[in-house]
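Here's the structure we're looking at; comments come further down.
Left out: one protein chain. Kept in place: all the others.
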Amino acid sequence: MPKQMAELLKHEKQSPTGAQTEIEVAGLSKYFGKRKVLTKISFELEKGGFLSLFGPNGAGKTTLVKILSTLVAPSEGTVSVAGLDPYKNSAAIRAKIGLISHSPLLYLDLSAEENLKFYGAMYGVDNLDARIDELLEQVELDHRRYDLVRTFSKGMTQRLAIARALLHRPSVLFLDEPHTGLDPHAVDIFESLLDTIRQDHTFVMITHNIERGLALCSKAMILYNGQIAFYQNKADLDKDMFNEIYRQKVKGEH
Amino acid sequence: MKKSSLILASAGALLLMAGVYLAFFVAPDAVVRIDDRELVRYSQKIFYFHVPVAETSFVFLLLGGLFGAMYLGTRKRSYEQMSYAAVEVGFIFVLLVMITGVLWTRADWGVWWEWEPRLTTFLVLTLMYSGYFVLRSSVQEESAKARFGAIFSIIAAVNVPLTFVAGRLDSLKPVHPTVFTLQGASMEGPMLAAFLVSMFGMLLFATSLYIMRLDLLRAREDIEYLKEELEVG
Amino acid sequence: MEFQEAWPYVVGVYMSIWAVLLIYVVVLQKKLAAVKRELASLSKAVERKG
Partner (left out) sequence: MAAGKQVFAIVKKDVLAELRTKEMVIAMLLFVILAMVVFSQAFGVILNDLDRVGGGLLWVAFLFMSMLGLNRSFVHEKDEGCLEGLLMSPIDRPLIFFGKMLGNLLFLSIVELFAVPIFFVLFRLELGASMAGIFLATIFLSNVGIASVGTLLSTISINTKTRDLMLPILFLPVIIPLLIAAVSATGGIMSGEELTEVYRSMRFIAVYDIIFLLVAYALYDYVISE
(Lines give C-alpha, C1' and ligand atoms only; values in the text may rest on other atoms or scores of the structure.)
Protein backbone atom coordinates (compact mmCIF):
# COMPACT_ATOMS: atom_id res chain seq x y z
CA MET A 1 0.00 0.00 0.00
CA PRO A 2 2.66 2.60 0.85
CA LYS A 3 4.27 1.93 -2.52
CA GLN A 4 1.00 2.62 -4.29
CA MET A 5 0.51 5.83 -2.37
CA ALA A 6 3.98 6.95 -3.37
CA GLU A 7 3.13 6.27 -6.99
CA LEU A 8 0.00 8.32 -6.73
CA LEU A 9 1.79 11.27 -5.19
CA LYS A 10 4.47 11.12 -7.86
CA HIS A 11 1.83 11.31 -10.52
CA GLU A 12 0.14 14.30 -8.94
CA LYS A 13 3.40 16.23 -8.82
CA GLN A 14 4.13 15.56 -12.44
CA SER A 15 0.84 16.67 -13.89
CA PRO A 16 0.36 20.37 -14.43
CA THR A 17 -2.70 22.01 -12.97
CA GLY A 18 -5.49 23.25 -15.18
CA ALA A 19 -7.78 21.47 -17.61
CA GLN A 20 -5.82 18.30 -18.03
CA THR A 21 -7.06 15.01 -19.43
CA GLU A 22 -8.38 12.60 -16.82
CA ILE A 23 -9.53 9.73 -19.01
CA GLU A 24 -7.93 8.93 -22.31
CA VAL A 25 -9.03 6.05 -24.52
CA ALA A 26 -7.38 5.35 -27.87
CA GLY A 27 -8.23 2.58 -30.34
CA LEU A 28 -9.79 0.46 -27.62
CA SER A 29 -11.21 -2.90 -28.70
CA LYS A 30 -12.47 -5.82 -26.70
CA TYR A 31 -13.11 -9.29 -28.05
CA PHE A 32 -14.57 -12.32 -26.38
CA GLY A 33 -13.28 -14.99 -28.72
CA LYS A 34 -14.08 -13.66 -32.16
CA ARG A 35 -17.06 -11.70 -30.90
CA LYS A 36 -16.40 -7.98 -30.83
CA VAL A 37 -17.83 -6.22 -27.83
CA LEU A 38 -16.06 -2.93 -28.41
CA THR A 39 -14.44 -1.77 -31.64
CA LYS A 40 -11.90 1.03 -31.90
CA ILE A 41 -13.26 3.33 -29.23
CA SER A 42 -11.37 6.60 -28.83
CA PHE A 43 -12.25 9.59 -26.69
CA GLU A 44 -10.90 11.94 -24.09
CA LEU A 45 -12.45 13.35 -20.97
CA GLU A 46 -10.95 16.35 -19.23
CA LYS A 47 -10.58 16.62 -15.48
CA GLY A 48 -13.92 17.67 -14.03
CA GLY A 49 -15.75 16.54 -17.15
CA PHE A 50 -18.97 14.55 -17.21
CA LEU A 51 -19.53 11.94 -19.89
CA SER A 52 -23.04 10.56 -20.36
CA LEU A 53 -23.07 7.19 -22.02
CA PHE A 54 -26.21 6.09 -23.84
CA GLY A 55 -26.94 2.97 -25.81
CA PRO A 56 -29.13 -0.11 -26.03
CA ASN A 57 -28.48 -3.15 -23.87
CA GLY A 58 -25.50 -5.11 -25.14
CA ALA A 59 -23.93 -2.09 -26.82
CA GLY A 60 -20.82 -2.42 -24.68
CA LYS A 61 -21.43 0.40 -22.17
CA THR A 62 -20.89 -1.77 -19.13
CA THR A 63 -17.84 -3.41 -20.67
CA LEU A 64 -16.36 0.01 -21.38
CA VAL A 65 -16.86 1.11 -17.79
CA LYS A 66 -15.49 -2.20 -16.52
CA ILE A 67 -12.36 -1.70 -18.61
CA LEU A 68 -11.97 1.83 -17.27
CA SER A 69 -12.37 0.56 -13.72
CA THR A 70 -9.76 -2.23 -14.15
CA LEU A 71 -12.24 -5.09 -13.87
CA VAL A 72 -11.82 -6.20 -17.48
CA ALA A 73 -8.64 -6.12 -19.54
CA PRO A 74 -8.80 -4.56 -23.03
CA SER A 75 -7.88 -6.66 -26.07
CA GLU A 76 -6.38 -3.80 -28.08
CA GLY A 77 -5.69 -0.12 -27.68
CA THR A 78 -4.59 2.01 -24.79
CA VAL A 79 -6.49 3.33 -21.83
CA SER A 80 -5.36 5.78 -19.23
CA VAL A 81 -7.27 6.87 -16.15
CA ALA A 82 -5.79 9.62 -14.00
CA GLY A 83 -2.56 9.20 -15.96
CA LEU A 84 -2.29 5.49 -15.16
CA ASP A 85 -2.81 2.36 -17.22
CA PRO A 86 -5.65 0.39 -15.59
CA TYR A 87 -4.21 -2.94 -16.62
CA LYS A 88 -0.74 -2.32 -15.22
CA ASN A 89 -1.47 -0.20 -12.16
CA SER A 90 -4.82 -1.69 -11.33
CA ALA A 91 -4.50 -1.27 -7.55
CA ALA A 92 -3.32 2.33 -7.87
CA ILE A 93 -6.22 3.19 -10.15
CA ARG A 94 -8.79 1.46 -8.00
CA ALA A 95 -7.73 3.74 -5.17
CA LYS A 96 -8.66 6.73 -7.35
CA ILE A 97 -12.02 5.63 -8.68
CA GLY A 98 -15.45 5.14 -7.17
CA LEU A 99 -18.59 3.42 -8.41
CA ILE A 100 -22.20 4.31 -7.81
CA SER A 101 -24.30 1.57 -9.31
CA HIS A 102 -27.98 0.69 -9.47
CA SER A 103 -27.27 -1.91 -6.80
CA PRO A 104 -26.00 -0.23 -3.63
CA LEU A 105 -22.90 -2.43 -3.04
CA LEU A 106 -23.72 -2.32 0.66
CA TYR A 107 -24.14 -5.15 3.15
CA LEU A 108 -27.76 -5.15 4.33
CA ASP A 109 -26.97 -6.83 7.65
CA LEU A 110 -24.39 -4.25 8.66
CA SER A 111 -25.08 -0.76 9.97
CA ALA A 112 -24.26 2.33 7.95
CA GLU A 113 -21.15 2.92 10.02
CA GLU A 114 -19.98 -0.69 9.79
CA ASN A 115 -20.34 -0.63 6.03
CA LEU A 116 -18.25 2.50 5.75
CA LYS A 117 -15.68 1.15 8.18
CA PHE A 118 -15.38 -2.02 6.15
CA TYR A 119 -14.81 -0.19 2.90
CA GLY A 120 -12.50 2.23 4.69
CA ALA A 121 -10.32 -0.70 5.71
CA MET A 122 -10.34 -2.00 2.14
CA TYR A 123 -9.12 1.35 0.83
CA GLY A 124 -6.83 2.11 3.75
CA VAL A 125 -8.48 5.49 4.37
CA ASP A 126 -6.63 7.74 6.85
CA ASN A 127 -8.55 9.28 9.76
CA LEU A 128 -11.43 7.01 8.93
CA ASP A 129 -13.71 8.04 11.83
CA ALA A 130 -13.52 11.72 11.01
CA ARG A 131 -14.11 10.99 7.34
CA ILE A 132 -17.17 8.89 8.16
CA ASP A 133 -18.59 11.67 10.38
CA GLU A 134 -18.11 14.15 7.61
CA LEU A 135 -19.68 12.01 4.90
CA LEU A 136 -22.67 10.88 6.93
CA GLU A 137 -23.39 14.50 7.66
CA GLN A 138 -23.08 15.36 3.99
CA VAL A 139 -25.58 12.73 2.89
CA GLU A 140 -27.80 13.52 5.89
CA LEU A 141 -27.67 10.10 7.40
CA ASP A 142 -25.87 10.82 10.69
CA HIS A 143 -29.04 10.03 12.61
CA ARG A 144 -29.18 6.55 11.07
CA ARG A 145 -25.53 5.80 11.68
CA TYR A 146 -26.07 2.71 13.81
CA ASP A 147 -29.08 1.34 11.93
CA LEU A 148 -28.86 -1.64 9.65
CA VAL A 149 -28.92 -0.84 5.96
CA ARG A 150 -31.73 -3.39 5.67
CA THR A 151 -34.05 -0.90 7.40
CA PHE A 152 -33.23 1.95 4.99
CA SER A 153 -35.50 3.19 2.24
CA LYS A 154 -34.27 2.98 -1.35
CA GLY A 155 -33.34 6.65 -1.36
CA MET A 156 -31.43 6.45 1.92
CA THR A 157 -29.59 3.38 0.69
CA GLN A 158 -28.57 5.21 -2.45
CA ARG A 159 -27.34 8.17 -0.38
CA LEU A 160 -25.24 5.83 1.72
CA ALA A 161 -23.99 4.28 -1.51
CA ILE A 162 -22.80 7.72 -2.54
CA ALA A 163 -21.03 8.18 0.78
CA ARG A 164 -19.41 4.80 0.28
CA ALA A 165 -18.25 5.72 -3.21
CA LEU A 166 -16.74 9.00 -1.98
CA LEU A 167 -15.14 7.52 1.13
CA HIS A 168 -11.63 7.24 -0.28
CA ARG A 169 -11.77 10.63 -2.04
CA PRO A 170 -11.76 9.25 -5.59
CA SER A 171 -11.10 11.66 -8.43
CA VAL A 172 -13.14 9.71 -10.98
CA LEU A 173 -16.67 8.46 -10.37
CA PHE A 174 -18.50 5.90 -12.47
CA LEU A 175 -22.28 5.98 -12.31
CA ASP A 176 -24.04 2.90 -13.64
CA GLU A 177 -27.70 3.76 -14.14
CA PRO A 178 -27.87 5.49 -10.78
CA HIS A 179 -31.46 6.64 -11.28
CA THR A 180 -32.85 3.12 -11.51
CA GLY A 181 -35.42 2.41 -8.81
CA LEU A 182 -35.31 5.89 -7.27
CA ASP A 183 -38.50 7.83 -6.65
CA PRO A 184 -38.58 11.48 -7.83
CA HIS A 185 -37.78 12.78 -4.35
CA ALA A 186 -34.75 10.54 -4.05
CA VAL A 187 -33.65 11.64 -7.52
CA ASP A 188 -33.75 15.27 -6.32
CA ILE A 189 -31.61 14.52 -3.28
CA PHE A 190 -29.27 12.46 -5.39
CA GLU A 191 -28.79 15.23 -7.92
CA SER A 192 -28.26 17.97 -5.38
CA LEU A 193 -25.60 15.73 -3.89
CA LEU A 194 -24.07 15.25 -7.31
CA ASP A 195 -24.06 19.03 -7.66
CA THR A 196 -22.02 19.52 -4.52
CA ILE A 197 -19.35 17.08 -5.60
CA ARG A 198 -19.47 18.01 -9.27
CA GLN A 199 -16.56 20.46 -9.07
CA ASP A 200 -13.67 18.25 -8.14
CA HIS A 201 -14.63 14.94 -9.71
CA THR A 202 -14.69 13.48 -13.19
CA PHE A 203 -17.79 11.48 -14.07
CA VAL A 204 -18.74 8.75 -16.48
CA MET A 205 -22.44 7.90 -16.31
CA ILE A 206 -24.30 5.07 -18.01
CA THR A 207 -27.95 5.98 -18.30
CA HIS A 208 -31.20 5.42 -20.17
CA ASN A 209 -32.56 8.72 -18.92
CA ILE A 210 -32.02 11.18 -21.81
CA GLU A 211 -33.25 14.24 -19.96
CA ARG A 212 -31.02 13.76 -16.89
CA GLY A 213 -28.13 12.48 -18.92
CA LEU A 214 -28.07 15.49 -21.22
CA ALA A 215 -28.67 17.97 -18.39
CA LEU A 216 -25.75 16.74 -16.33
CA CYS A 217 -23.17 16.02 -18.98
CA SER A 218 -20.36 17.94 -20.57
CA LYS A 219 -20.03 15.31 -23.28
CA ALA A 220 -22.56 12.86 -24.64
CA MET A 221 -21.91 9.56 -26.34
CA ILE A 222 -24.13 6.90 -27.87
CA LEU A 223 -22.66 3.44 -28.16
CA TYR A 224 -24.16 1.02 -30.64
CA ASN A 225 -22.81 -2.46 -31.32
CA GLY A 226 -19.55 -1.67 -29.66
CA GLN A 227 -18.94 1.40 -31.76
CA ILE A 228 -19.37 5.11 -31.15
CA ALA A 229 -22.51 6.17 -32.98
CA PHE A 230 -22.57 9.71 -31.58
CA TYR A 231 -20.06 11.76 -29.65
CA GLN A 232 -20.22 15.52 -29.09
CA ASN A 233 -19.45 18.21 -26.55
CA LYS A 234 -22.51 19.54 -24.84
CA ALA A 235 -21.55 23.10 -25.81
CA ASP A 236 -22.05 22.38 -29.51
CA LEU A 237 -24.46 19.48 -29.19
CA ASP A 238 -26.75 18.97 -32.16
CA LYS A 239 -29.93 18.01 -30.37
CA ASP A 240 -31.80 16.92 -33.50
CA MET A 241 -28.98 14.70 -34.60
CA PHE A 242 -28.74 13.22 -31.12
CA ASN A 243 -32.45 12.48 -31.03
CA GLU A 244 -32.40 10.99 -34.50
CA ILE A 245 -29.51 8.63 -33.70
CA TYR A 246 -30.97 7.79 -30.32
CA ARG A 247 -34.30 6.93 -31.89
CA GLN A 248 -32.67 4.73 -34.53
CA LYS A 249 -30.03 2.97 -32.53
CA VAL A 250 -31.35 2.74 -29.02
CA LYS A 251 -35.07 2.44 -29.58
CA GLY A 252 -34.61 0.52 -32.81
CA GLU A 253 -37.06 2.66 -34.82
CA HIS A 254 -36.34 3.38 -38.45
CA MET B 1 -11.95 -35.93 -42.36
CA LYS B 2 -8.92 -33.74 -42.22
CA LYS B 3 -5.72 -35.32 -43.48
CA SER B 4 -3.77 -35.17 -40.24
CA SER B 5 -6.51 -36.74 -38.17
CA LEU B 6 -7.12 -39.37 -40.86
CA ILE B 7 -3.47 -40.39 -40.89
CA LEU B 8 -3.30 -40.46 -37.08
CA ALA B 9 -6.56 -42.39 -36.79
CA SER B 10 -5.50 -45.04 -39.31
CA ALA B 11 -2.02 -45.38 -37.83
CA GLY B 12 -3.58 -45.71 -34.37
CA ALA B 13 -6.13 -48.25 -35.58
CA LEU B 14 -3.43 -50.33 -37.29
CA LEU B 15 -1.31 -50.33 -34.15
CA LEU B 16 -4.32 -51.27 -32.06
CA MET B 17 -5.10 -54.20 -34.34
CA ALA B 18 -1.48 -55.27 -34.16
CA GLY B 19 -1.87 -54.98 -30.40
CA VAL B 20 -4.86 -57.29 -30.46
CA TYR B 21 -2.90 -59.81 -32.54
CA LEU B 22 0.12 -59.63 -30.24
CA ALA B 23 -2.02 -59.89 -27.12
CA PHE B 24 -3.92 -62.97 -28.21
CA PHE B 25 -1.51 -64.88 -30.41
CA VAL B 26 2.00 -63.90 -29.38
CA ALA B 27 2.01 -62.93 -25.72
CA PRO B 28 2.08 -65.98 -23.45
CA ASP B 29 -0.93 -66.72 -21.28
CA ALA B 30 -0.68 -65.63 -17.68
CA VAL B 31 -0.34 -68.60 -15.42
CA VAL B 32 -0.84 -68.80 -11.67
CA ARG B 33 0.10 -71.73 -9.52
CA ILE B 34 -2.25 -72.79 -6.78
CA ASP B 35 -1.34 -75.98 -4.91
CA ASP B 36 0.76 -77.41 -7.73
CA ARG B 37 -2.08 -76.85 -10.15
CA GLU B 38 -1.45 -74.52 -13.08
CA LEU B 39 -4.30 -72.18 -13.84
CA VAL B 40 -4.40 -70.08 -17.00
CA ARG B 41 -5.77 -66.67 -16.16
CA TYR B 42 -7.31 -65.83 -19.46
CA SER B 43 -8.90 -62.62 -18.15
CA GLN B 44 -5.40 -61.15 -18.04
CA LYS B 45 -5.82 -60.48 -21.79
CA ILE B 46 -7.97 -57.54 -20.78
CA PHE B 47 -4.86 -55.90 -19.39
CA TYR B 48 -3.42 -55.10 -22.84
CA PHE B 49 -6.25 -52.68 -23.60
CA HIS B 50 -7.52 -51.70 -20.18
CA VAL B 51 -4.27 -50.15 -19.00
CA PRO B 52 -3.48 -48.21 -22.21
CA VAL B 53 -7.00 -46.76 -22.03
CA ALA B 54 -6.41 -45.70 -18.42
CA GLU B 55 -3.06 -44.10 -19.20
CA THR B 56 -4.42 -42.32 -22.25
CA SER B 57 -7.18 -40.86 -20.10
CA PHE B 58 -4.57 -39.48 -17.68
CA VAL B 59 -2.54 -37.93 -20.47
CA PHE B 60 -5.52 -36.06 -21.85
CA LEU B 61 -6.96 -34.96 -18.52
CA LEU B 62 -3.53 -33.63 -17.60
CA LEU B 63 -3.28 -31.84 -20.95
CA GLY B 64 -6.74 -30.40 -20.31
CA GLY B 65 -5.52 -28.84 -17.07
CA LEU B 66 -2.30 -27.65 -18.70
CA PHE B 67 -4.10 -25.95 -21.60
CA GLY B 68 -6.57 -24.53 -19.10
CA ALA B 69 -3.71 -22.88 -17.23
CA MET B 70 -2.29 -21.57 -20.50
CA TYR B 71 -5.68 -20.08 -21.35
CA LEU B 72 -5.86 -18.28 -18.02
CA GLY B 73 -2.34 -17.00 -18.49
CA THR B 74 -2.67 -15.79 -22.07
CA ARG B 75 -6.45 -15.44 -22.58
CA LYS B 76 -5.99 -16.91 -26.04
CA ARG B 77 -9.23 -18.52 -27.08
CA SER B 78 -7.45 -21.37 -28.86
CA TYR B 79 -6.01 -22.68 -25.57
CA GLU B 80 -9.48 -22.79 -24.10
CA GLN B 81 -10.70 -24.87 -27.03
CA MET B 82 -7.68 -27.15 -26.66
CA SER B 83 -8.42 -27.58 -22.98
CA TYR B 84 -12.07 -28.38 -23.61
CA ALA B 85 -11.29 -30.87 -26.39
CA ALA B 86 -8.60 -32.59 -24.30
CA VAL B 87 -10.90 -32.93 -21.29
CA GLU B 88 -13.69 -34.33 -23.44
CA VAL B 89 -11.43 -36.93 -25.09
CA GLY B 90 -9.96 -37.74 -21.67
CA PHE B 91 -13.46 -38.18 -20.32
CA ILE B 92 -14.38 -40.64 -23.09
CA PHE B 93 -11.38 -42.71 -22.02
CA VAL B 94 -12.31 -42.46 -18.34
CA LEU B 95 -15.69 -43.90 -19.28
CA LEU B 96 -13.93 -46.68 -21.17
CA VAL B 97 -11.81 -47.44 -18.11
CA MET B 98 -14.99 -47.76 -16.09
CA ILE B 99 -16.61 -50.11 -18.60
CA THR B 100 -13.57 -52.32 -19.05
CA GLY B 101 -12.77 -52.16 -15.34
CA VAL B 102 -16.21 -53.41 -14.39
CA LEU B 103 -15.95 -56.26 -16.90
CA TRP B 104 -12.51 -57.23 -15.64
CA THR B 105 -13.70 -57.14 -12.05
CA ARG B 106 -16.47 -59.55 -13.01
CA ALA B 107 -14.11 -61.84 -14.90
CA ASP B 108 -11.42 -61.88 -12.23
CA TRP B 109 -13.22 -61.62 -8.93
CA GLY B 110 -16.70 -62.75 -9.89
CA VAL B 111 -18.42 -59.53 -8.89
CA TRP B 112 -19.39 -56.52 -10.97
CA TRP B 113 -18.16 -53.97 -8.49
CA GLU B 114 -15.56 -53.90 -5.76
CA TRP B 115 -14.80 -50.88 -3.57
CA GLU B 116 -11.19 -51.15 -4.44
CA PRO B 117 -8.93 -48.05 -4.47
CA ARG B 118 -8.30 -47.88 -8.18
CA LEU B 119 -11.88 -48.59 -9.25
CA THR B 120 -13.13 -46.11 -6.70
CA THR B 121 -10.66 -43.54 -7.96
CA PHE B 122 -11.99 -43.86 -11.48
CA LEU B 123 -15.56 -43.62 -10.28
CA VAL B 124 -14.65 -40.37 -8.51
CA LEU B 125 -12.90 -39.13 -11.67
CA THR B 126 -15.99 -39.94 -13.73
CA LEU B 127 -18.15 -37.95 -11.35
CA MET B 128 -15.68 -35.07 -11.06
CA TYR B 129 -15.38 -34.62 -14.81
CA SER B 130 -19.12 -35.00 -15.24
CA GLY B 131 -19.23 -31.99 -12.94
CA TYR B 132 -16.96 -30.18 -15.40
CA PHE B 133 -19.51 -30.56 -18.18
CA VAL B 134 -22.44 -29.70 -15.92
CA LEU B 135 -20.57 -26.57 -14.82
CA ARG B 136 -19.92 -25.48 -18.39
CA SER B 137 -23.53 -25.93 -19.42
CA SER B 138 -24.65 -24.04 -16.34
CA VAL B 139 -22.77 -20.85 -17.25
CA GLN B 140 -24.31 -18.72 -19.93
CA GLU B 141 -21.77 -16.10 -20.89
CA GLU B 142 -19.11 -17.49 -23.26
CA SER B 143 -16.14 -15.87 -21.55
CA ALA B 144 -17.24 -17.01 -18.08
CA LYS B 145 -17.84 -20.51 -19.41
CA ALA B 146 -14.29 -20.59 -20.76
CA ARG B 147 -12.83 -19.18 -17.56
CA PHE B 148 -14.63 -21.50 -15.14
CA GLY B 149 -14.05 -24.49 -17.42
CA ALA B 150 -10.32 -23.80 -17.46
CA ILE B 151 -10.22 -23.27 -13.69
CA PHE B 152 -12.08 -26.46 -12.91
CA SER B 153 -9.98 -28.46 -15.36
CA ILE B 154 -6.92 -27.38 -13.36
CA ILE B 155 -8.49 -28.14 -9.97
CA ALA B 156 -9.62 -31.55 -11.21
CA ALA B 157 -6.22 -32.38 -12.71
CA VAL B 158 -4.56 -31.49 -9.39
CA ASN B 159 -7.05 -33.69 -7.60
CA VAL B 160 -6.39 -36.79 -9.72
CA PRO B 161 -3.08 -37.79 -8.03
CA LEU B 162 -4.47 -36.85 -4.61
CA THR B 163 -7.39 -39.20 -5.11
CA PHE B 164 -4.95 -41.94 -6.06
CA VAL B 165 -2.79 -41.48 -2.98
CA ALA B 166 -5.82 -41.25 -0.70
CA GLY B 167 -7.12 -44.54 -2.05
CA ARG B 168 -3.99 -46.23 -0.72
CA LEU B 169 -4.35 -44.75 2.76
CA ASP B 170 -6.99 -47.27 3.57
CA SER B 171 -5.66 -50.12 5.62
CA LEU B 172 -7.53 -52.50 3.31
CA LYS B 173 -5.05 -54.14 0.97
CA PRO B 174 -5.61 -53.26 -2.67
CA VAL B 175 -6.65 -56.29 -4.71
CA HIS B 176 -6.02 -54.62 -8.02
CA PRO B 177 -2.89 -56.10 -9.61
CA THR B 178 0.05 -53.73 -9.76
CA VAL B 179 2.17 -54.13 -12.84
CA PHE B 180 4.24 -51.00 -12.85
CA THR B 181 6.24 -50.27 -9.75
CA LEU B 182 9.16 -47.99 -9.08
CA GLN B 183 11.46 -50.87 -9.94
CA GLY B 184 10.11 -50.89 -13.50
CA ALA B 185 7.66 -53.04 -15.36
CA SER B 186 7.20 -56.59 -14.13
CA MET B 187 6.63 -57.71 -17.67
CA GLU B 188 8.97 -58.74 -20.34
CA GLY B 189 9.37 -59.86 -23.92
CA PRO B 190 6.20 -60.41 -25.94
CA MET B 191 3.93 -59.28 -23.11
CA LEU B 192 5.64 -55.91 -22.90
CA ALA B 193 5.69 -55.63 -26.69
CA ALA B 194 1.97 -56.29 -26.95
CA PHE B 195 1.31 -53.77 -24.22
CA LEU B 196 3.49 -51.04 -25.71
CA VAL B 197 2.02 -51.44 -29.20
CA SER B 198 -1.50 -51.07 -27.79
CA MET B 199 -0.38 -48.16 -25.66
CA PHE B 200 1.00 -46.16 -28.61
CA GLY B 201 -1.93 -47.14 -30.79
CA MET B 202 -4.33 -45.84 -28.17
CA LEU B 203 -2.44 -42.56 -27.81
CA LEU B 204 -2.36 -42.00 -31.57
CA PHE B 205 -6.04 -42.78 -31.93
CA ALA B 206 -6.91 -40.50 -29.03
CA THR B 207 -4.86 -37.71 -30.59
CA SER B 208 -6.81 -38.02 -33.82
CA LEU B 209 -10.06 -37.82 -31.82
CA TYR B 210 -8.71 -34.73 -30.11
CA ILE B 211 -7.89 -33.08 -33.44
CA MET B 212 -11.38 -33.83 -34.77
CA ARG B 213 -12.99 -32.39 -31.65
CA LEU B 214 -10.84 -29.29 -31.92
CA ASP B 215 -11.79 -28.81 -35.59
CA LEU B 216 -15.42 -29.05 -34.62
CA LEU B 217 -15.04 -26.43 -31.88
CA ARG B 218 -13.23 -24.05 -34.21
CA ALA B 219 -15.75 -24.48 -37.00
CA ARG B 220 -18.58 -23.81 -34.55
CA GLU B 221 -16.94 -20.59 -33.49
CA ASP B 222 -16.46 -19.52 -37.12
CA ILE B 223 -20.16 -20.09 -37.70
CA GLU B 224 -21.20 -18.04 -34.70
CA TYR B 225 -18.91 -15.28 -35.86
CA LEU B 226 -20.21 -15.29 -39.43
CA LYS B 227 -23.80 -15.28 -38.23
CA GLU B 228 -23.15 -12.25 -36.09
CA GLU B 229 -21.37 -10.47 -38.92
CA LEU B 230 -24.33 -11.12 -41.20
CA GLU B 231 -26.79 -9.79 -38.65
CA VAL B 232 -24.83 -6.62 -38.03
CA GLY B 233 -24.30 -6.21 -41.76
CA MET C 1 -10.59 -67.93 -14.29
CA GLU C 2 -9.87 -70.02 -17.30
CA PHE C 3 -10.68 -69.62 -20.94
CA GLN C 4 -14.20 -71.01 -20.94
CA GLU C 5 -15.53 -68.71 -18.29
CA ALA C 6 -13.44 -65.67 -19.05
CA TRP C 7 -13.76 -65.26 -22.79
CA PRO C 8 -17.15 -63.47 -22.84
CA TYR C 9 -15.72 -60.74 -20.62
CA VAL C 10 -12.51 -60.49 -22.61
CA VAL C 11 -14.45 -60.16 -25.85
CA GLY C 12 -16.81 -57.74 -24.12
CA VAL C 13 -13.92 -55.50 -23.13
CA TYR C 14 -12.41 -55.36 -26.60
CA MET C 15 -15.76 -54.87 -28.29
CA SER C 16 -16.87 -52.15 -25.93
CA ILE C 17 -13.67 -50.18 -26.45
CA TRP C 18 -14.02 -50.35 -30.22
CA ALA C 19 -17.73 -49.62 -30.03
CA VAL C 20 -17.35 -46.53 -27.86
CA LEU C 21 -14.47 -45.15 -29.92
CA LEU C 22 -16.28 -45.77 -33.20
CA ILE C 23 -19.49 -44.18 -31.96
CA TYR C 24 -17.52 -41.14 -30.85
CA VAL C 25 -15.79 -40.90 -34.24
CA VAL C 26 -19.07 -41.24 -36.12
CA VAL C 27 -20.76 -38.60 -33.96
CA LEU C 28 -17.83 -36.23 -34.44
CA GLN C 29 -17.80 -36.78 -38.21
CA LYS C 30 -21.53 -36.22 -38.49
CA LYS C 31 -21.29 -33.00 -36.53
CA LEU C 32 -18.30 -31.88 -38.59
CA ALA C 33 -20.21 -32.53 -41.81
CA ALA C 34 -23.19 -30.55 -40.53
CA VAL C 35 -20.95 -27.70 -39.48
CA LYS C 36 -19.25 -27.66 -42.88
CA ARG C 37 -22.60 -27.48 -44.64
CA GLU C 38 -23.61 -24.57 -42.48
CA LEU C 39 -20.29 -22.83 -43.08
CA ALA C 40 -20.69 -23.21 -46.84
CA SER C 41 -24.18 -21.72 -46.83
CA LEU C 42 -23.05 -18.91 -44.58
CA SER C 43 -20.10 -18.00 -46.77
CA LYS C 44 -22.47 -17.87 -49.74
CA ALA C 45 -24.65 -15.49 -47.79
CA VAL C 46 -21.59 -13.39 -46.99
CA GLU C 47 -20.64 -13.25 -50.69
CA ARG C 48 -24.13 -12.19 -51.67
CA LYS C 49 -23.98 -9.40 -49.15
CA GLY C 50 -20.56 -8.42 -50.43
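Letters are used for the chains, namely A, B and C, taken in the order the chains are written, and counting of residues starts over at 1 for each.
Just so we're on the same page, a residue touches a chain if its C-beta (ideal position, glycine included) is under 8 Å from a C-beta of that chain, and two chains touch if they have at least 3 such contacts.
Predicted model only: the values in this text are computed from it and were never measured.
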item: Visible contact partners (per top-of-document touch definition) of the missing chain; value: A, B
item: Residue among A:122, A:215 or A:241 touching the omitted chain; value: A:122
item: Chain not shown: contacting residue from B:166, B:196 or B:223; value: B:166
item: Chain not shown, touching residues in chain B; value: 72, 124-125, 127-128, 130-131, 134-135, 138-140, 143-144, 147-148, 150-152, 154-156, 158-159, 162-163, 165-167, 169-171
item: Residues of chain A in contact with the chain not shown; value: 1-2, 4, 66, 69, 71-72, 90-92, 94-95, 97-99, 101, 103-110, 114, 117-119, 121-124, 148, 164
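Throughout what follows, only the chains that are shown with their structure count from here on.
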item: CA centroid of chain A to CA centroid of chain B, Å; value: 50
item: Length of the line joining the C-alpha centres of chain A and chain C, rounded to whole Å; value: 52
item: Chain B-chain C separation of Cα centroids, rounded to whole Å; value: 17
item: Chain B residues touching chain C - in the complex, by the definition given at the top; value: 1, 9, 20, 39-43, 45-46, 49-50, 53, 92, 95-96, 99-100, 103-104, 106-108, 205, 209, 212-213, 215-216, 219-220, 222-223, 226-227, 229-230, 233
item: Parts of chain B lying in touch with chain A, wherever the complex brings them together; value: 75, 77, 142-143, 146, 221-222, 224-225, 228, 232
item: Interfacial residue positions of chain A with respect to chain B in the complex; value: 32-35, 73, 225
